[in-house]
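Of the protein chains in this complex, one is absent; all others appear in place.
What follows is subunit A.
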């Protein structure tokens, strides 16, 4: 069982609420999303492991058991080409669960006309293996969902 932590502070919502069908339809995988607090913050690692991929707007952490979790900061944020994001770690680094990975400002993303909603996806997981998300406010580093 993997406990997946909230990478950012905000309101936990179902993945279905993400305004991007790639995530809302579960095409990438099951998981949850967070409507983030609109203030500058640090997105943290949802699990302990190695940073397998680090883009400015998204990252994948792979645990020692081979399970990977994707954190995608905002919708269509790949178009920003890194502007507004600052990496706080490097690809290949080992991180603890809850360790800061990327600094960003959800309010600035929103001001630029994009949704800052943050998708957290259990990669290659069966939908049934992810517990339902308890909606409500979460802080970065608190439990978001469980991956059985």
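FYI, contacts are C-beta pairs under 8 Å (C-beta built on N, C-alpha and C of every residue); 3 or more make two chains touch, one makes a residue touch a chain; residues count from 1.
Note that in this section contacts and distances are computed from a predicted model.
Only one of "Pyruvate dehydrogenase E1 component, beta subunit", "Na+/H+ antiporter subunit G", "Cytochrome c oxidase subunit 1" or "Phosphocarrier protein HPr" fits the UniProt record of the hidden chain, and that name is "Phosphocarrier protein HPr".
Among A:27, A:111 or A:148, the one in contact with the hidden chain is A:27. Among A:7, A:68 or A:116, only A:68 touches the chain that is left out of the view. In the complete assembly, the contact with the undisplayed chain comes from A:78, out of A:16, A:78 or A:111. Although one chain is not drawn, the whole complex shows that of A:6, A:43, A:60 or A:140 it is A:60 that touches it.
Considering the complete assembly, subunit A touches the hidden chain via residues 22, 27-29, 52-53, 60, 62, 68, 70, 78, 123-124.
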